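Missing here is one protein chain; the remaining ones are kept as they sit in the complex.
Letters A, B and C name the chains as they come in the text, with residue numbers starting at 1 for each one.
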Amino acid sequence: MVVVNFKTYAESTGQKAVELAKSAERVHKETKVSMGVAPQLADIATITKAAQIPVFAQHIDPIKPGGFTGHVLADSVKEAGVVGTLINHSERQLKLSDIDKIVNLTREKGLLSCVCANNPSVSVAVAALRPDIIAVEPPELIGTGIPVSKAKPEVVTDTVKLVRKVNSDVVILCGAGISHGEDVAAALKLGTQGVLVASGVVKAKDPYAIMRELAESARS
Amino acid sequence: MVVVNFKTYAESTGQKAVELAKSAERVHKETKVSMGVAPQLADIATITKAAQIPVFAQHIDPIKPGGFTGHVLADSVKEAGVVGTLINHSERQLKLSDIDKIVNLTREKGLLSCVCANNPSVSVAVAALRPDIIAVEPPELIGTGIPVSKAKPEVVTDTVKLVRKVNSDVVILCGAGISHGEDVAAALKLGTQGVLVASGVVKAKDPYAIMRELAESARS
Amino acid sequence: MVVVNFKTYAESTGQKAVELAKSAERVHKETKVSMGVAPQLADIATITKAAQIPVFAQHIDPIKPGGFTGHVLADSVKEAGVVGTLINHSERQLKLSDIDKIVNLTREKGLLSCVCANNPSVSVAVAALRPDIIAVEPPELIGTGIPVSKAKPEVVTDTVKLVRKVNSDVVILCGAGISHGEDVAAALKLGTQGVLVASGVVKAKDPYAIMRELAESARS
Partner (left out) sequence: MVVVNFKTYAESTGQKAVELAKSAERVHKETKVSMGVAPQLADIATITKAAQIPVFAQHIDPIKPGGFTGHVLADSVKEAGVVGTLINHSERQLKLSDIDKIVNLTREKGLLSCVCANNPSVSVAVAALRPDIIAVEPPELIGTGIPVSKAKPEVVTDTVKLVRKVNSDVVILCGAGISHGEDVAAALKLGTQGVLVASGVVKAKDPYAIMRELAESARS
């Protein structure tokens, strides 16, 4: 499983986001590897119409319908076609009780929850909330091109070992610095079920080629 | 000028948001009164295609393109078709320096800035940042159906008086509890150029009828 | 173990905070029950000089010495004489990764960590961070005088049961609405090792008498 977080890069905004999602769809069709994308909120509705691919929100708020200006309602992104949402990304960190509320909300709404964590102990804490997916990402490596699977493999192996003690079925991803096929292969070898990538794909000269390379590695 | 803030009500999410925007468009066509709408982010792209009406974001973040997961990029909502954005709504309050940054961002991007304020002194502070529109709303009246123009007219008149001393061209709106034509008439008489409404329209049995009533009052 | 959170009540500020701490010290001497107090930051240094009693900060920030205006440095409260700190109280909630950082900081500095949680699943998440103490408090009962041990005993028993599966040595307190001896007795019977109290003591006519009653119950 490869999830591409579009963040708020110029290269993944508006029409460019649609193109990127279509490239991810193409890679999925060619490789059968599960390719998810997490675009910006304003692009979700257009992308879910343009590409047959699992779309995640980058964030939702711990709210039910009501008077909350400028918040992100689960019902809203669901109706726009997402299958799930990232939660607590290191660039959008949340209070612990809000992570709990959002995971419960996603369960109620039939959405997948992918909660991000910055280290093994936080990953175990997250596992206790029983999300569908945990993505461990050391923030200091995000956007660097130095892959976590090489620079800090123990973060990944400790996460897998400790999380598995308390939660046997959560999907574990790792991220930060992933930009080559070998990084994906290493991540899988360390016990994860996939990767969360962003700038390594979005800011690449040829995002399709990179996604294809990541997917090939994930398959083999 | 009437701006309808859709907030995150069930009645103004997804397809229902599109219907609401179309009703606003119809009211505009019938009355020539300027009708703006501020839907949720995931609904913006669909609404700007479905209705010829000024659309505002409910919030944007003080960021330029980059690695900011779960944030709202000005470029993104602009490409989705908004003409401007609400800023610092009482349900999404911001740090002072971030309001300043966002107002500057909207200027750069050719977007209208509508900064909300909770009282006259905060309105004057906001005026110093030179946004296009100031909307003064006493938070304790929001969602109550008790119109600010009747319950706290001095909040509106003090705002107009003090803001005009330092800024002669900013558009001044008032809001909170507005749900009848007479509230709009009162607001205009107190020196504002329009109103910001939300639940009074969104949660009404017949939102079209209410918007029509508000617009008629704004016109006369 | 009884911990009295002074919060920011008028009755527990400045000289009144010192009196309250002395009353807690007296109760400890009379009953041998461990009585901790969590006063406001500006009162800590005076209280630790005036009373021989374990003093907790109400909050510390996830920082090391440096340029952080208006933050609470662990070293600062330690030098002022605290034995530990509350963390993530429902009135001062924190991001998950910050709770993790603060628990690590307290460990480094030889301070006790008492992390608050609002329900059983959040308590288990907290347990994964291995603090010294977990205090479970349903926020909707805080300050009501309706004791958690009577109104929501399942919150307490579920917390004890689930936390014990992953962490056998953490001290578990419960709180919210505790104001009588019988509430303490009930809390202990439900499997906790003590209580966290606030308004039930601070705003009582005779705080000494209430603390004495709570301590008697904790002892028997």
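Please note the rule applied: a contact is a pair of C-beta atoms (placed from the backbone, for glycine too) under 8 Å apart; a residue touches a chain by one contact, two chains touch by 3 or more.
Since this is a predicted model, take the numbers as computed values, not measurements.
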item: Of C:Ile63, C:Ile146 or C:Leu162, the one touching the omitted chain in the full complex; value: C:Ile63
item: Identified contact with the non-displayed chain, of C:Ala117, C:Ile134, C:Ile172 or C:Ala198; value: C:Ala198
item: Omitted-chain contact residue, chosen from B:Ala50, B:Val83, B:Val122 or B:Ala151; value: B:Val122
item: Residues in chain C touching the chain absent from view; value: 5, 7-10, 13-15, 38, 40-46, 57-59, 63, 65-73, 75-77, 79-80, 86, 89-92, 142-143, 198-199
item: Footprint left on chain B by the chain that the document does not show; value: 88, 90, 93-100, 117-119, 121-122, 124-130, 166
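Note that in this section only the chains that are shown with their structure count from here on.
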item: Averaged-CA centre spacing for the pair chain C and chain A, given as whole angstrom; value: 37
item: Rounded Å distance between chain B and chain C, as computed from the means of their C-alpha atoms; value: 43
item: Multi-chain contact residues (two or more partners), chain A; value: 90
